[in-house]
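A single protein chain has been omitted; all remaining protein chains appear in their positions.
Note that the chains are named A, B, C, D and E in the order they appear, and that numbering of residues resets to 1 at the start of each chain.
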Amino acid sequence: MALVKLLEYADAPPAVRAVYDDIMRTRGTDRVNNFWKALANDPALLERTWSQVKQVMAPGALDPLVKEMIYIAVSATNGCEYCTYSHTAAARAKGMTEAMWMELMAVVALANATNRLANGLRVPVDPQFL
Amino acid sequence: MALVKLLEYADAPPAVRAVYDDIMRTRGTDRVNNFWKALANDPALLERTWSQVKQVMAPGALDPLVKEMIYIAVSATNGCEYCTYSHTAAARAKGMTEAMWMELMAVVALANATNRLANGLRVPVDPQFL
Amino acid sequence: MALVKLLEYADAPPAVRAVYDDIMRTRGTDRVNNFWKALANDPALLERTWSQVKQVMAPGALDPLVKEMIYIAVSATNGCEYCTYSHTAAARAKGMTEAMWMELMAVVALANATNRLANGLRVPVDPQFL
Amino acid sequence: MALVKLLEYADAPPAVRAVYDDIMRTRGTDRVNNFWKALANDPALLERTWSQVKQVMAPGALDPLVKEMIYIAVSATNGCEYCTYSHTAAARAKGMTEAMWMELMAVVALANATNRLANGLRVPVDPQFL
Amino acid sequence: MALVKLLEYADAPPAVRAVYDDIMRTRGTDRVNNFWKALANDPALLERTWSQVKQVMAPGALDPLVKEMIYIAVSATNGCEYCTYSHTAAARAKGMTEAMWMELMAVVALANATNRLANGLRVPVDPQFL
Partner (left out) sequence: MALVKLLEYADAPPAVRAVYDDIMRTRGTDRVNNFWKALANDPALLERTWSQVKQVMAPGALDPLVKEMIYIAVSATNGCEYCTYSHTAAARAKGMTEAMWMELMAVVALANATNRLANGLRVPVDPQFL
């Protein structure tokens, strides 16, 4: 038995179905990912989280593909398996090529390395940055 | 006394000066940041790290500004003060507006939140992603 | 072959059996979890760790269920699969309802988000807090 | 010069003032913390974040003080200085004693330790948890 | 006012003084670091933590200097300022040269980089390791 119960559409109360419908409509798909089926155990959490994702990931000052790549960068840094799978798929669907993916990974790796050099050596912030 | 000694140009051996010169030439500046002055205590580490940064952050499949923003995303996730200051400055120098910065932060915050929802609920990866 | 050998009761030396017995007695069960069977490869590490868990997780200024939820919050933040499974089970055994679990996850997600907003924007600590 | 500009009430547009007013009213104070003044550079981010905090941290299945302690556990785990200061202050204001704080810290320390024992030894999840 | 009160020897109860005395005797110094003065707000937490440090960091299957360097590796990875300062000082006192320190940092940086390449690309574990 999994840790969390996944709530299917057929079993979901109206408030959850409304979110599922909006997810499928917004994404142009007839499938709801497990992440949302897990959050649905708390309809208010589901609604708040989806509302955030919908607003934050929409086009704005940054391109949606750039946002997906930032999402991958964070998920790889934190080691989140689920989010790495789902957002890499999402980024590919939005046009991320294998070359872009590898370059993204190279930046993520480098940043994680130099973050620790700066932290471990306790490099003082340059005065012009403060 | 700081933890790490910062090696100034005037005191640096030729191998270190060569890297400092390349940093200043590549970036079109006459200043070398503290990060490099700290790494200079090990000239081979300095040379390898600068060489990586120069290659990875150059234009490629991704735009240099996008790469700087990915760098910020990782640094904010890891809580690296030095890297957050220096790469936010670098991103601004490459054209990141305040609106882009805030939107970047919103994505970073959301990804860090949903990473923990997925990890804490142990959401199984959807079969279509595997 | 797994990375770590799990030491079963039948194969364990007396010092390990004594800890296993105390774990089962304290928890009112006849089963020892894999975590302890892994630590048993170093009886001193097993003994020290169990002794810590027994003292720290006992009733005190905080309620044992609150402590289990704090354990889950840390484990979800760090992405520890084993600890998330075992402490969610422990919290449920101590009375955590699904509503409490979801609310706990919502706080964990929010804290992980705002931690990065504060770190990424380098918000100065308010003087009244220092 | 700090990385982020802090937007004071006097300089804030109406949408930001409305959030500041709600923060002060909800908390019964006449002060708005720097965190909100930093987010105010993006009124939509400010509004969304405050709305989340207001909903998630309100009384529910969990006590508000328990929620503040969970917030501290996450912030200490992530090393967020700002959040550690502000949420420890908030928890104290809601009744957290020094004994409770120390016990909270003991649980956070222990969980961070055992998370790494489980991850480093790759302890297999017990079948009864799956 | 700092977040935590530092308990000085003169103001400490006998149980705390006993630990302070043991720290100073074990380390051959007449100074107790702030870390211990902070933990002293909970004498049981102080005693348990010192007892762990004393046992774990003593000579055993690993050399004490190697242990200090492992401590630095973890502290730099987590971005713990206090621990980075104190354990770098401790490692230097035990013979860590600048060349060793830099090489340690190079390994820490590399491991943090490749950890994210493996996690971000979701590289399957080779069958011979399982």
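Just so it is clear, a contact is a pair of C-beta atoms (placed from the backbone, for glycine too) under 8 Å apart; a residue touches a chain by one contact, two chains touch by 3 or more.
Source: prediction; values computed, not measured.
Taking every chain of the complex into account, the chain not shown here touches A, B, C, D, E. The chain omitted from view is touched by exactly one of C:C80, C:L104 or C:A118, namely C:C80.
Within subunit C, the residues in touch with the undisplayed chain are 3, 41-42, 45, 48-49, 78-80. Counting the whole complex, the residues of subunit E in touch with the unshown chain are 2-4, 6, 31, 33-35, 38-39, 49, 52-53, 56-57, 60-62, 66-67, 69-71, 73-75, 77-78, 80-83, 85-87, 89, 97, 99-100, 102-104, 106-108, 110-119, 121-126, 128-130. The set of subunit A residues touching the chain not shown comprises 79, 84-85, 88, 98-99, 102-103, 105-106, 109.
Everything below uses one rule, namely that only the chains that are shown with their structure count from here on.
Considering the contact criterion stated above, the chains in touch with subunit A and with subunit C alike are B, D, E. Counting only chains that touch, the fewest steps needed to get from subunit A to subunit D is 1.
Interface comparison, B-E versus C-D: the higher count of C-beta contacts falls to C-D. At the interface between subunit B and subunit C, two copies of one sequence, more than half of the residue numbers in use appear on both sides, so the contact is built from largely the same positions.
The angle of the rotation carrying subunit D onto subunit E, fitted on C-alpha atoms and rounded to the nearest 5, is 120°.
The greatest centre-to-centre distance from subunit B, using averaged C-alpha positions, is reached by C. Centroids built from CA atoms put subunit D at 27 Å from subunit B. Rounded to whole angstrom units, the spacing between the C-alpha centres of subunit A and subunit B is 21.
Averaged C-alpha coordinates give centres for subunit A and subunit E that are 34 Å from one another.
Taken residue by residue, subunit D touches two or more other chains at 2-3, 48-49, 52, 78-80, 85, 99, 102-103, 106, 129-130, whereas all remaining positions touch fewer.
If you draw each protein chain as a dot and join the dots that touch, every dot ends up joined to every other dot.
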